[in-house]
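Read through the structure below, which is laid out as structure tokens, and then see the notes.
One protein chain omitted, others in place.
Up next, chain A:
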Amino acid sequence: MALEDIVILNEKETRAGFGEGIYELAKTNENVVVLTADLAGSFKLGPFIKEFNNRFVQCGIQEANMIGMAAGLTIGGKIPYTTTFANFSTGRVYDQIRQSVAYSDKNVKICASHAGLTLGEDGATHQILEDIGLMKMLPGMTVINPCDFNQTKAATKAIADIHGPVYLRFGRPKWPNFTKEDGSDFVIGKAQVLAEGTDVTLIACGHMVWKSVEAAKELAKEGISAEVINMHTIKPLDTEAVIKSLTKTGAVVTAEEHNIIGGLGDAIAQVAARNIPVPQEYIGTNDTFGESGKPEQLLKKYGLDTPNIVAAAKKAISRKK
């Protein structure tokens, strides 16, 4: 695909992609059960609850109990999807996930909305920037952060087809929706090369993928050829795709709505260090809690925006030997 071909179809919330995806999935997979901790509205679960009420488990404000119940449902052959905000999906219930889900290899799908800075006004208590790190460190955990509505919908359905625990991370705000409507461009564990380039590789996940596309378009105007990779699956990481691209471009920028300690960037750095060391620049928050504000204000403050990705790309290129 070429950069010019990447166009915004519409703007939609990624969490709404979950709501649509789970509804469609439930029609074809009768083992799917959805649990929530008093956040059915935030996950757009209305249609699912209406049609599949018997497969909906309202847990109340009991995240730890919800994870435990989900683990138990798998013992009865169900495929439980748990739903709460990203902070309460991970940090709050880490031991439940670690012992009862990951260590026990349970087929639980932990679905987390309101991830990162972009949930906005609620501020730091609700803005987890450590969740990718927490989850990718757990043995056997698949970690996916799709880039838009269509892809979140596709991922919601696809994770039912793989056995084992999954962390599916998405967000609150409306965001450019540009991947294929039928989701056929999404394969778990397979990097999505959105645009090929030769000077620098931009590797991003979640909301930052669109920002990277924008950055690549800016760079193109200045004659810089950027390869854009949507690394929606952070674990298991498509190392082959990373090595191939870095071998070609010799410089990389990683972009994530997450702490640069322990996130996507560190995962890429590890692949680079072990296979093809190249200059790397990180876009992400740096060892800080979030704060209150409008999504765009916060992204700008923490440097998670297009101009900063452009600047980071130039810096990475300038550091090539």
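Annotations
As a convention for this text, a residue touches a chain if its C-beta (ideal position, glycine included) is under 8 Å from a C-beta of that chain, and two chains touch if they have at least 3 such contacts; residues count from 1.
Everything below uses one rule, namely that contacts and distances are computed from a predicted model.
The subunit not displayed here is recorded in UniProt as "Transketolase", chosen from "Xanthine dehydrogenase small subunit", "Cysteine desulfurase", "(2Fe-2S)-binding protein" or "Transketolase". Although one chain is not drawn, the whole complex shows that of A:9, A:40 or A:311 it is A:40 that touches it. Residue A:59 is the one among A:22, A:35 or A:59 that touches the chain not shown. Checked against the full complex, the candidates A:10, A:125, A:198 or A:270 give a single residue touching the omitted chain, namely A:125. In the full complex, chain A makes contact with the omitted chain through residues 36, 38-41, 58-65, 87-88, 92, 121-126, 291-294, 297-298, 301.
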